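Take this structure first; my questions come after.
All protein chains of the complex are present and in place, except for one that has been dropped.
Naming follows writing order (A, B, C and D), and every chain is counted from residue 1.
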Amino acid sequence: MIPIQTQLPTWAAVTPTLLLALTALVLFLVDSIDPDSTRPTALAGIAALGSVSALAVAGWFLLAGTGQTGSGGAIELYSGAIVVDGLSLFFTVIFASVAAMVSVASYDYLRDRTYQAEFYSLVMLAATGMSLMGSSGSLATVFVSLELTSLPSYALVAFLKKNRGSVEAGLKYFLVGAVSSAVFAFGISLIYAVTGSLLLSEVASAIGSAGDLVGVAGIGVVMIAGGFAFKTASVPFHFWAPEAYEGAPAPISAFLSSASKAAGFAVAFRVFAVAFPIDSVVSMGIDWPLLFAVLAVVTMTLGNFAAATQENVKRMLAYSSVGHAGYALIGLAALSSGGPNGSVMGASMAHLLVYGFMNTGAFLFVAMVEHWDVGRTFEDYNGLATQAPVACLAMTVFMFSLAGLPPFGGFLSKYALFYGAIQGGFWWLAAVGAINSALSLFYYSRVVKAMWIEDPSGTFDLGATPLGIYVAVLVAAVGTLVLLPAFGPVVETAQSAATALFA
Amino acid sequence: MIIEALIAVTFIAAMVVMLAPDEVAGRLAAVLSLLPVVGSLYMWSGFDATGNALMGGSVAFETKLSWLELGGYTLNWHVGVDGIALPLVVLTTLLSTLAIVSAWTPIDDRQSQFYGLMLFMEANLLGVFTALDFFVWFVFWEAVLLPMYFLIGVWGGPRRKYAAIKFFVYTNIASLAMFIGFIALVFGLGDSVSSLDMPAIAAALRAGELGSLYGIPAATLQSVAFIAMFLGFAVKVPIVPFHTWLPDAHVEAPSPVSVMLAGVLLKMGTYALLRFNFTMMPETATAFAVPIALIAVISVIYGAMLALAQQDLKRIVAYSSVSSMGYVILGLIAYTTYGVGGATFQMIAHGLISGLMFMAVGVIYNATHTRMVGDMSGMADRMPVTTGILIAGAFGYMGLPLMAGFAGEFFIFKGAFASTVTAGMPLYTAAAMFGIVIVAGYLLFAMQRTLFGAFRLETDYEVGPAALHETVPLAVLLVTIIVLGVAPDLFFGMIQDAVNPLLDFGGELS
Amino acid sequence: MNQWIAIGALGLVGVGIPIGMMVVSALLRPTITEQGKTVIYESGEVPTGTAHVQFNIQYYMVALLFVVFDVETVLIFPWTLIYRPALEGGATLAQVLVPMLVFIGVLAIALVWAWRNGAVEWVKSPRASRRKTERQS
Amino acid sequence: MVPVQWYLLLATAVFCIGLFGILTRQNALLFLMSVELMLNAANINLVAFSAYWGNVTGQTFSLFTMALAAAEVAVGIGIILVLYRNFNDVDVTLAKEMRW
């Protein structure tokens, strides 16, 4: 195919991001026309349309090879402050698809609530921030886009302002987020102190000559890693995740635990791969792959064990999402000088894409259950399949896929990830991951067991079918299934995009 | 493309049935499941493969497409059948249809889901027996577990949750062990393979390409991987001492599910053992001949002894399956044409016979609502046809000549006696033959107590003969068993053809 | 750097003069202790309750709005500074003007939204607020 | 000229004060102030090293930091307001409703 930059001006490479931002603004304007009326269909439609079009454009770019090795490499805008390449487009696809699903699902969730337009536009703004995170080529852009993602998220988590759980979740999310962004900013300032630049490529070339400031650089790297740990809900900044995911409106939990986490990884991949090249940095004593390896092991183990002890499905999913952050961290941990870094990081990216579908679907199912006024614990789910077999089937798909059982996308992505780690010589990481995966089957299958096998403890009165959530859940389920046979192109794209980072 | 069509048709049938209303689901599933039966019979009639699929023989109905590339390894969509796989495919389709028909009576709740899952399982089983790429094979292998989990868990007996979880956990951990073992082997092969294609890996392994991995020497690696895979498959077979999930699962599962479980799912374990352990690493297998043979004999004797102590008819049949699978292992380790071929044949035979037994027990249970030996007697009075078939099946189990069971066991013993894998092989074989006596003992004992004598059963309704749709599957199975017993060469020829190449390896044995 | 020394000096003086006046006053003024005159002024009534009364939420709205807009002006200022030199240095009008127009456009949309949603409305009519609560319940 | 390392020390000190405040305060507003301190520590670094390296990147970025800090406060105050409405206090340790 003809490379895109021969047909379009360079700035057009950020079209997906611009589309998301534009959608947010349009939503604001629509709300401004008549703030007092609720038009859920129009609002959800605009949001979904915007994210789908962003998805379409990003997908088209990705297929057309925009910014990828085949067509002249990454497209740099604003002197490299924004970079559009395979990685950023790949992650934009994740964000846009999650945003689309969440928008559609929110149609029912938000029925009869106020501030719907604000909800959708905040989601779109956060998605904009995420996609900008994916294409940040400078620590300044990283920080700005990180905040652009975080700030709407805080508000969204506390969206149910009369619900104490939601408010508490929002508060905790905000507090941890504010601290970690401060830590992150300080880390950036230290890196700037050492290198005199915020551009990732210039940082990379300057950090090797840090001289006696190597300690400062090391602290800076650790602090930046801390900022990412927050965004990806990894240990030690994971405290907020269970609370925030549990208290937030379920579509927002879905959005945060899938897209926001992926965004954290998007930017972490780029920053660490580009700005702190393993070859020069590790030899200085700043062994960040080791740091991430430790974080990965602790995160996945802690997340899985905590998830296993939960009684509340949403909270279990929250902890499991911490565990999955641990798996994805392998993409940063199993790196070494001269190792197959591109393939392990690409595998992690592919896992995040699959995760985007299965985890969003799982949380949206929880949203549907909340919509039905069924309780939140495992017991409350008992016998749900007798009432809603199709939805429960979808949930079963999500659960088994999250556990990494074969006929679903989650299996292949986990396999690729662990395989990549082994390839890089980090077989122990893969082993820990595999053991954790096996363990996770226990609590995932509890949901399945409750839905299908247990007898209902009471009678259900599910009421009308929430069409929006239904559609979104089914889309997610189909996505999870389709990603098994279609995993090939996905992982190949991801790995070539990741390899380009290390080139 | 017939294999893809077969699998796809079954999947689509599963979907259709899943969405169909409960009232028609059973009939619809039975009709739709005839399609794969026809397909598999067509494959049988058009079968033209020679040799073993993994050993460079020609493969029937083969398709090979590149699926995805992962870190230097290509994963292919590679399916095809040889003389070992085809009989199992036929067995699967046939038994599925019969099991579905036999489910019409006992399953009265959420029918469309039940039949949908049955068909879904059938599709995955077909995938397991036809896949020639490890990855594809593994996906299907694991995918079989999910419907089985639900089938036991939702429609099972009083302790169904326990049984379902136990089944699920046992088999999944086993799969993990097996998976790790196999992948370690593939890594150990290094650059000599560039895909997870089973023929390629088999060739490389047999050519001794295995290198060291992370400092583990090749020999150790091969042994460890062999053990890991053996354990993984042993759970599925099951072999003593990994058999404890089986009686629970069988007892709790509804009879049609038991039919599938005993008839086809157990064969996955032995099939995989044959395909992986015994085909790819014959040296290691023969090196471990003594423990394997020992385990086989123990399975035979111990399973039979346990069966002897049971009161539950289903439990009796379940434990006797453990015993029967012991014969298969014994045949496999013999490494002779008759041993391995007989083991393969015994898989088919046992699938049919145990299917028949479970089905017959299920029919009796549908009528009496009990399976306890002590609760009833003289069933022959009220259900003469069913009783007759059950007795015929029991004789088949005991290895009565002219029935499939006899052929299978006879081939195994013949092969095992002649085996030179280890010095004590005749001894082990003799010990295993002793198991037949026990089988005869417990089966006759149970039959005698339940079927004969004066009718006694405490019910508030009249127990009458079984319905036609319950009897027909039994009859079909019985006919098939007898046909195979009379003419084992319907399958045995192609089995032998596929088995022979793998006996030829570098060791001093032949 | 001497610029800032001078400014600092003015700061010192700016603090020093008030303090000096306070000192002078302290020397001059009488202090007569007397009950009652230290009571908080509340139109001659005895003060009731705490002085930290709840006030209109709109104060917060205005404050939040201010924070947002004021900070945007911080970002506008560097642009105003380079605008003319950049133009004279050969940049095209589109290069220097359009980004800021976009920026201000976003700002304007935010303002329109805040306006329409009553963030800058000091007093809301009871009817409007009733409509809002009806939607909420 | 003050040596640039001193600024580094100053920034670190300010950062640690902020961190201390976060760890010890229960009042949400004081918590916010502490966070602002930490962000400003970053700003000190950025501005100081902007002069040291002779480029304006750091200064410019500190403007962005300030803008984001302000936005963060705006959102934070909003959340603290609803916190107060729901819990009648701004004590962050009060919010323990979770696991309901």
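Some points to look at:
FYI, a contact is a pair of C-beta atoms (placed from the backbone, for glycine too) under 8 Å apart; a residue touches a chain by one contact, two chains touch by 3 or more.
Here is the rule we use: contacts and distances are computed from a predicted model.
Remark: of the listed names "NADH-quinone oxidoreductase subunit H", "Type 2 DNA topoisomerase 6 subunit B", "Cation:proton antiporter" or "MIP18 family-like domain-containing protein", the one matching the undisplayed chain in UniProt is "NADH-quinone oxidoreductase subunit H". Touch with the hidden chain on the side of chain C covers residues 1-15, 17-19, 21-22, 24-26, 28-32, 37-43, 47, 51-53, 55, 58-59, 62-63, 65-66, 69-70, 73, 76-88, 93, 95-97, 99-101, 104, 107-108, 111, 114-115, 120-123.
Following the convention adopted for this analysis, only the chains that are shown with their structure count from here on.
The chain pair with the larger count of C-beta pairs in contact, out of A-B and A-C, is A-B. If you average the CA atoms of chain A and of chain C, the two centres end up 38 Å from each other.
Each chain gets one centre point, the mean of its Cα atoms, and the points for chain C and chain D are 20 Å apart. Here the CA centre of chain B is 79 Å from the CA centre of chain C. Across the interface of their complex, chain C is touched by residues 60, 63-64, 66-67, 70-71, 73-74, 77-78, 81 of chain D.
Interface residues of chain A, counted against chain C in their complex, comprise 25, 28-29, 31-33, 35-36, 38, 112-114. Interface residues of chain A facing chain D in the complex, by the touch rule stated above, are 139-140, 143-144, 147, 151, 154-155, 158, 161-162, 164-165, 167-172, 174-175, 178-179, 181-183, 185-186, 188-190, 192-193, 196-198, 216, 242-243, 246-247, 312, 315.
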